[in-house]
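Every protein chain except one is present and positioned as in the full complex.
Naming follows writing order (A and B), and every chain is counted from residue 1.
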Amino acid sequence: MSSNEDKDILDIMHEDLQRALQKPRAERRWAMAIDLKKCIGCHACTTGCMSENLTPPEIHYRPVKEEEIGEFPNTSMRFLPRPCMQCDAPTCTPVCPVTATYKRDDGLVVIDYNKCIGCRYCIVACPYGARSADVGHYFTGDFHEKTYEVENSGEYGKTFKRKSHWHSPIGNARKCHFCIHRVEKGELTRCTTTCLGHATYFGDINDPQALITKLVSKPNVIKYKEEFGTKPMVYYII
Amino acid sequence: MQIFGVLLPEKDRLLSYFGQFKQGKGGLVVYLALLGVVVGGFGVGSIFFRGHGETINTSSLVPWGLQISTYVYFALVSGGCIFTNFFGNMFFHAKYKPLASRVIFMGLITAIAGFTALASELGHVERMYFFILSPNPTSPMFWMSVWYTADITILLVEYVNIQRNKHSKSMLYVSFIIPVITYVSLGSLFGAVGTMPYYYSSLLPVYFLFTGFLSGNALCAIIAAYQFKTSGGFNSVRPFFRMQKIALASVFVLTFCRNIIGIASNLSGYVIFRETFFVNVVFGMGAALVIPFIILMYRRTLGGLVLSSLIVLLTQFMARLDLVVEGFRVPVFRVYDMPERISYFPSIYEMLVVVASVSIVAMVYIVCEKTGLFEIAGKETH
Partner (left out) sequence: MNYFTSLYAFSCVLLQVGVHIQVIGEVNVSSKFSRRTFFKVSGATTAGLTVAAALPKKFLSWAEEAGQKDMKQIPTFCELCFWNCGLIAKVENNKVVKVDGNPLSLRGRGRLCGRGNAALGALYDPDRLKYPMINIGKRGEPVWKRATWDEALGVIAQKMKDIKQKYGPESMALIYHGTGAAFWKHMMHAYGSTLAAAPSFAQCRGPRDIGFVLTFGSDVGSPEYYDFSKSKYIVLLGSHLGENAHNSQVQDIVKGYSGGAKLTVVDPRLSNIASKAERWLPIRPATDLALLLAWIRIIIEEELYDKEYVEKYATGLNELRAAVQQYTPEWAEAETTIGSDVIVAVARELGEFAPNVCIGAGRYSTWYGDDTQRSRAIAILNALLGTWGREGGYFFPTGATVPEYPGLPAYPEHVEVAKLDAAYPFALLQTTTSIKQASISGQPRPVKAWFVYGSNLMKTLPDKQETIKAIQNLDLMVAIDTMPMDIINYADVVLPECTYMERYDNINVGKFKGEAEIALRQPTVEPMWESKPSWWITRELGNKLGLAEFFPWKDGEEYIAKRCEAGGIDFAQLKRDGVIIKKGGNPYITDENQPEFATPSGKIELYSKQLQEKGFDPVPQYTRHLTPPAGYFRLLFGRSPLHTFSRTTNNFMLTDLQKENAVWVNAKKGKELGLKDGEYVSLVNQDGVIANGRIKVKLTQRLRDDAVYMNHGFGVHAKGMSRANGKGIADDDLLTQNAIDPIMGGTAMRGNFVKIVKGA
C-alpha cells in the first residue's frame, strides 16, 4: 500500500475504472464498499446523487441513516448510507411483470424507463427500500419548466427529460444505478467522488488488482440484510 | 355472434329504456349511478391526463393505495361471484339456477370495474402491451394478468352459455378452477413478497380466496334478495344464508390466523400486527365478521340478509384498503424527516376512482336488469 499512500483514493479508483472498461462488459462486476468507520454522516453523497440524477422531491437514491447505539454516556453512532445494493440475487427483478427491471450481464440491476409500466411491485419487493416511485412531483411547482427539473438527467446513458407525466422517468420506478452513465464514460459514481469521508469505494471486483477487491476481501466486511438472500454487491466495512 | 339479446339486452328494450330514461323515468339509482360514472370518470380522466403527481397521494413510501385496494376488492368480488355460482350450482342447483346469469354477469362487470381502478394506478398504462412483448414468468403479477385475462374470457364464455341456455357442467368446473387459480395468484402477488411482513404469508392466497368468496357472495345475496323481493321466492334466497355464514366463519378463522402469526412474530416489520391488533380484532373481526354472522343467525329474513351483506361489502372494502396500506406503515428504511409510522390518506381523485368503479357496476347492472337482460336465459327454458 505504501506506493499508494500519497495518492487520493479517487485517483486510484479512477485508474481501476479505466482498466475495467477495457474488458468486455460481461466480465466486469461493479461493486461498492462503504467504510462505516470513516463515514462522518455529512450526507454529501445523498445530495450529490440528487444533483447527479435530477431526482424529484422525496426520491433519494442514497439516503444516510443515522442510528444511535448505546445509552448515554456510552453512546455511539452509526451512519449508514444506502445506495441500491445491486443485488446478485435481487428480489426486485423477479417480480417485474414486464421485465423492465433486470440484472445485466455485468451484474448491474437496471430499470428500462421506456418499458416500465409503473406498477410499483418492485418497490414493494425490495427489502432495502431502495426503490422509489416517480409520481411526477417538481420541487419548483409551476415554475418547473424554467428550471433544470425538465432537463436531461442522462441516466443509463440515455435521454430522459421529465417534461410531463407522459415522459419517463415520471410514472416509473427509480433507484440508484451505480451512476452507470458516468461509469461507462470513465467517471466514478457521484457519491464516490463527493464523499467527504473518503468512505465510498467503487470498482470492478472481478479485477484482483482493484482497490475495492482488496478492501472487500478482508474480514471486517459485512453486507446488509443478507437474510433476504439478496447477495448485495454493496459491502460495508466496519 | 349475437350481441343484442345475448351479451346485451334486446335492442328495442334498450331503446325504450333510453326513452324512459330521457323522460326522467329511468329510476333514481340509475341517475345516481350515472352521476357517479360521470364524476368518477372525471376523476379517472384527471389522473390519466394530469398525472399522478397532481392527483394521487401514493408515493415511494406508500406505493400502493386506494386504487390498488379497490382493484383487489373488485377482483375478489368478481371471484366471489364465481364461487357463489359454483357452490350455488353444486349444492343448491334448482334454487340457485334463476340467479346464475346475474351472478356471472356481476362477476364480469366487477372484474372490469376492478381493472379500471388498476389502470388508473399504473404509471404508464399505455405500455401494458409489454405484458405480451416482454413477459416475465417469474412475476406473480405477470401470472396474475394471464389468469385474469383467462378468467374474464371464461366468464364471458360461461355467461354467453348461460344466456343461450347451453350451460354445461364441464364449463362450470372450468369457470371455477380458473378463477381459483387467478385469485390464488392475486393472493400470492402479495403473499410472496418476502420483504413485506404484513403481506408475506402462505396464508394469503387462501385468505384471498375466502375473503373473495365472502364479498362476492354478499353482493350476490343482495341481488338475490332484490330479485326475490319482487318475485317472492324466498326459498331461492336460503342458500345465501348458509353460504354467507360459511364464508364469514372461514374468513374469521383466516383473519385470526394472520393476526396471531403476526403478533407472535418478532421480526422488525411485524410490529404493525401488534399495533393494529386491537383495531383488527374489534373492527376487522368483530364489526366486519362477527356482527354480520350474528345478524344472519338471529334475523333470518330478507332484511337481515341484506343488512348483513351490506356490512360485509363495506367492511371488506375497508379490509382490502387496510391490507394494502398497512403493509407500508413501518418504513423500510427510516431516514431524515420520515415519521416513525407512515400515514396515508387517499386523495379526492383516488376516491373518485372508487366512485367510478362502484357506479359502473351499479349502472350497468341495473340497466341490464331493467331491460330484461337476465330474463333472456330464463325465457328459453320456460
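Going forward, a contact is a pair of C-beta atoms (placed from the backbone, for glycine too) under 8 Å apart; a residue touches a chain by one contact, two chains touch by 3 or more.
This one's a predicted model, so the numbers in the text were calculated from it and none came from an experiment.
Trainee: Given the contact rule set out at the top, which of the displayed chains would the hidden chain touch in the full complex?
Mentor: Contacts of the omitted chain with visible chains: A, B.
Trainee: Touching the hidden chain in the complete assembly: which of B:38, B:260, B:282 or B:348 does that?
Mentor: B:260
Trainee: Using the touch definition up top, pick the residue from A:19, A:38 or A:231 that touches the left-out chain.
Mentor: Answer from the full complex: A:38 touches the omitted chain.
Trainee: When the complex is taken as a whole, what residues of subunit A touch the one chain not shown?
Mentor: Here the touching residues of subunit A are 1, 4-11, 14, 35-38, 40-44, 46-48, 50-52, 54, 57-58, 60, 63, 68-73, 75-79, 139-143, 146-149, 151-152, 154, 181-182, 185-188, 190, 193-199, 214-215, 218, 220, 222, 224-227, 236, 238.
Trainee: In the complete complex, which positions of subunit B touch the hidden chain?
Mentor: Considering the whole complex, subunit B reaches the absent chain at 200-203, 206, 245-246, 249-250, 253-254, 257-258, 260-261, 264-267, 270, 336-337, 339-340.
FYI, only the chains that are shown with their structure count from here on.
Trainee: Would you tell me which residues of subunit B are touching subunit A in their complex?
Mentor: So the residues of subunit B touching subunit A come out as 50-54, 56, 58-61, 63-64, 121-125, 127-128, 130-131, 133-136, 138-142, 144-145, 189, 193-196, 199, 327, 331-336.
Trainee: Which positions of subunit A touch subunit B when the two form their complex?
Mentor: The touching residues are 58-60, 63-66, 82, 91, 94-100, 115-121, 123-138, 164-166, 168, 170-173, 228.
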